[in-house]
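I have a structure here, written as structure tokens, and I will follow up with some questions on it.
All protein chains but one are shown in place.
To keep things simple, chains are lettered A, B and C as they appear, and every chain counts its residues starting from 1.
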């Protein structure tokens, strides 16, 4: 049983523009989820905002022994807007957060393991 | 109750120049704070320097179920100067640290979950 | 005994192209492993995919009191493909994950300490 059932990403922000071919060079944010266990992970994502009540939860499934690199761009999140995310899973998973920002001529990247919350 | 009440960012440095439109492309550092709980978070930021006594504490409030992406540029921190920050909150929160550096033609990004200190 | 015996990298992706001289500027991902102990570390890497069963384990040895910056490019991982990795070691080690992305004119970097799994 590898990981935690709750994870937090505090820094969410999808840049408003992009340079380069879609979809690989489109400015985006991902929650990369690894489910190394033998049961499917039923996952709920709740999105927090600076100025209104949270949205969601949105649902994602990660099959056993699979990774899913989920793009926040696929949720109804306006670009250029601050947000944060709490991720709750039915089984332990590991979550890593990444942003690709291609607003300027060369892309920028950032990543961090998300913050695990003990059960 | 998600998170910790004390967090540390050891690497603080606001670049001295910027390329691109303000405020989005202005070189900046943020403490992205998520308060996922149902009580307001009263937060104190203390700034540490390499060569003088600490400054602050400075105060920030994050309402219940809200995120605040706080720019260190809004504090009296000289640019081009090494600093660090201890963040103390009245309730558990999660803190992520990000820098956007646009001194050169294309911006650079970096992020990390800050260091949580157990109660 | 410094570190953990199991580590997770959830965000794996080797960019499909590169700008600049090989091998230093080739787009790549690394698992930087430090074995600060006095016994050799026998390490197994298991690669997880989004749409098929895991591959491996692949084997790496890190001698006592040595670091190895292992390139995932040296494994049979197709470029431009989402993956994740679980790293299991015979002795405690520390793992840090880095990507250099040189698809566009100037390279982008990202790093994070991998997620340690308690024994």
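Criterion: a contact is a pair of C-beta atoms (placed from the backbone, for glycine too) under 8 Å apart; a residue touches a chain by one contact, two chains touch by 3 or more.
The structure presented is a predicted model; accordingly, all values stated were derived computationally and were not measured.
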item: Chain C residues that touch the omitted chain in the full complex; value: 2-3, 19-20, 24-25, 30, 32-34, 36, 65-69, 94-96, 98, 100, 102, 105-113, 116
item: Positions on chain B where the hidden chain makes contact; value: 6, 8-13, 16, 48-51, 53-54, 80, 82-84, 86, 97, 99, 101, 103-115, 117
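Please note the rule applied: only the chains that are shown with their structure count from here on.
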item: Relative orientation of copies chain A and chain B, as a Cα rotation angle in degrees, nearest 5; value: 90
item: Length of the line joining the C-alpha centres of chain A and chain B, rounded to whole Å; value: 21
item: Inter-centroid spacing, chain C versus chain B (mean Cα positions, whole Å); value: 29
item: Shared-contact residues (touching 2 or more other chains) in chain A; value: 105-113
